[in-house]
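Of the protein chains in this complex, one is absent; all others appear in place.
Each chain gets a letter, A and B, in the order it is written, and its residues are counted from 1.
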Amino acid sequence: MDISIDDILAELDRDTTAVDHSDPSSHLPIPSDGNTTMMNSSFDPSRMPGGKNRLHEDVTPQKDYSRLMTLWRNERCAPELLPYPSLLLSRMLRRVQEQMENIENISMGFYKNTISGDLKNSGVSYDKTNEKLPLLYMEAELERVKFLLRSYLRCRLSKIDKFMLYLKQLDYDETNVTPLNELLSEQEQVYHSRHFAISLKLLNSSILKHMPPELQAINDTEGSVSMIDEPEWNKFVFIHVKEPSDHANEDPLLEKNEFGKLCYTVTIHELNEDVELNIGGIYVMRYGVIKDLLRNDKVELI
Amino acid sequence: MYGDLADKLVLEAKRTKHLHSRSSNGYKLPMYHEELIQGILKEVGQLKKNTEFLKEQQSIGSLDDRVSKCQYFVTLLCMERNKRCLLAYQKMRADILDRFAWENNGLDLLNELKGSEQVASDLSHDEQEYLKDYLDLLTDLKSSELADIDLSGSLTPPSDVFIDVRVLKDAGEIQTEYGVFNLIKDSQFFVRHSDVERLIQQGYLQKI
C-alpha cells in the first residue's frame, strides 16, 4: 500500500468527516474492510447516491469497534488470511493510547484530591467508591479493546506462519489480485520475511545443505504432497447473511426469489449447483463459494 | 530397508507433537535426534550414488531399459521421502519452539536456556540459534507501536478488571498505579488484573 504515515495521520485527523467504508451502506466498488479511504482525489460525493447524507455518517468509535469485532470473527473463521484494515487499526491503536493517557490523568487527579481533602470540606456527600466508578469502567473497557486487538493480531500472525511459503509465493505472483502489501500490515510483512529467513536458515543448516543440490528446494509443489500449504478454499464455514443497507435496490447482487424474498445467489461450481442465500439466514457453505460476498461485506462468518 | 530410519524419525515427531498438544506447561522438547538424522543423511548420500551408477549403466546400455528406469525412479522417491521426513521433523520442532517463545514471554526462556545445561543439550545448536532469532523478532514486534496492547498477553477475554489474588511465593514489591504492594507468601490483595497478569502466569500469584 503506498500510503505514507503522513497520509494516515492526516486521514485520522479527518476522522469526523471521512466516509466510513466499513459501513455496509457504502456501495463504492471497493472492498469494504474499513481499509480503503478517500486517498484518491477522484472521490466526488455528488456522484454517489445519497452521497450528501453519507458525508455526515461519521467514523465513530462505536462503529470502528463493532467493525473490528466482525473482522476478528471473520479472521478466526476464514481459512485464508484476510486483508489488513490499516486505517481502522491505526484508529483503534490511537484510541487505546489516548485512553491510557486519559485514565492516567484521571487517576492522578484523584490522588491530588484525596491529598488536599477538598472534597471532605465541600459538603457534598462523598462516596469514594462511586467517585472511582468511571475509572473502573474505562479500565474494564480498555482491557476489552486490548484483548480484541491482541487476539485479532495473534490470529493473523498464526496464519502468516501457517501460510509462510504460500504468502512468499504470492509476492512473486503477478496475477495475484491482492498484493502482499495490502494483505499484510508493514509490521506483519517484516515479521513474515524475518520469520521466513530464520526458518530457512534453520532448515538449511540442519538438513538442506547436507542434501544433494537437486533436493534442496523447500517449495516443491509436485509429488504426492505439495510443500506449500495453501488455504483450504473449500472448507465449510458458517455464514450469516447480513441485512442489506437502505440502498438495497442499488445492489446488483441482490435479487428477489420466487417467494419475493431478497437473496444472493451463489454457485457451487464443483456440484454445478446454484444456492439462494436469504437475507438473515444462517448457512454452512464452502468458503470459496462465499468468498466474494465476504469481501463485499454481504455476509459475515460466525 | 531404505526409508526405515526416516520412518522412525517421523514416528518420533508424531509422538512429540501429540505430547505437546496435550500438555502445555512443560517447556521441554525431547532430545534432538542427531544420530538418527546423520543416519538418514548418510542414506541419502548412498542413494545418490546409486542413481549415478544407474545412470551410467543406462548410458552403456548394459541394463534392461524399463527395469533400470523403474529402479532409478524408486531411488529418487526414496531420497525425496527422506528429505521430506527430515524437514517435517525439524519444522515440527521449530513450531514448538515458536510456541514456547509466545507462551513464555521470551526472555525468561532465553535465560533458562543459558542457565540449564539440560534444556540446552536437548536442542541442537541450530535450534538454539533459531530460538534466539525468533525471540529477537518477537521482542522487536512487541516493542513497536503495538506495545500498548501487550501482544503476548492473555488470549482469554478479560472477565474482571480487579481481582483478589493470593501470593503463592514471595515476589518482592510491585509498583502499580494504585500503590505499592509487598508480595509476601500467603498474603492476599485486591489488585488490577493486568498489573499482575504476568505474576500469575509465572506462578507467583493465584487468582481467588
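Everything below uses one rule, namely that a residue touches a chain if its C-beta (ideal position, glycine included) is under 8 Å from a C-beta of that chain, and two chains touch if they have at least 3 such contacts.
In this section, contacts and distances are computed from a predicted model.
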item: Record-based protein name (UniProt) of the chain missing from this complex, from "Translin", "DNA replication complex GINS protein PSF2", "dolichyl-diphosphooligosaccharide--protein glycotransferase" or "Probable electron transfer flavoprotein subunit beta"; value: "DNA replication complex GINS protein PSF2"
item: Residue, one of A:Asn219, A:Asn234 or A:Thr265, that touches the chain absent here; value: A:Asn234
item: Option touching the unshown chain, where B:Tyr72, B:Tyr89, B:Tyr130 or B:Tyr204 are the choices; value: B:Tyr72
item: Option from B:Arg99, B:Lys169, B:Lys185 or B:Lys207 whose C-beta touches the chain left out; value: B:Arg99
item: On chain B, residues whose C-beta touches the chain left out of the figure; value: 21, 24, 55, 69-70, 72-73, 76, 95, 98-99, 102, 155-157, 159-160
item: Residues of chain A (touch criterion as defined above) contacting the omitted chain; value: 61-62, 65-66, 69, 73, 76, 95-96, 98-99, 102, 106, 109-110, 113, 118-119, 122, 124, 129-131, 133-138, 140-142, 144-145, 147, 151, 154-155, 157-158, 161, 214, 221-224, 234-238, 268, 270-271, 273, 275, 278, 280-286, 302
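Methods note: only the chains that are shown with their structure count from here on.
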item: Residues of chain B defined as touching chain A within the complex; value: 37, 41, 44-45, 48, 79-80, 83-84, 86-87, 90-91, 94-95, 98, 102, 124, 126-127, 129-130, 133-134, 137, 140-141, 144-146, 148-151, 153-155, 157-158, 161-162, 177, 192-194
item: Residue ranges of chain A touching chain B (in the complex, touch as defined); value: 93, 96-97, 100, 104, 107, 136, 139-140, 143-144, 146-147, 149-151, 153-154, 161, 187, 190-191, 194-195, 198-199, 201-203, 205-207, 210-212, 215, 218, 223, 225, 227
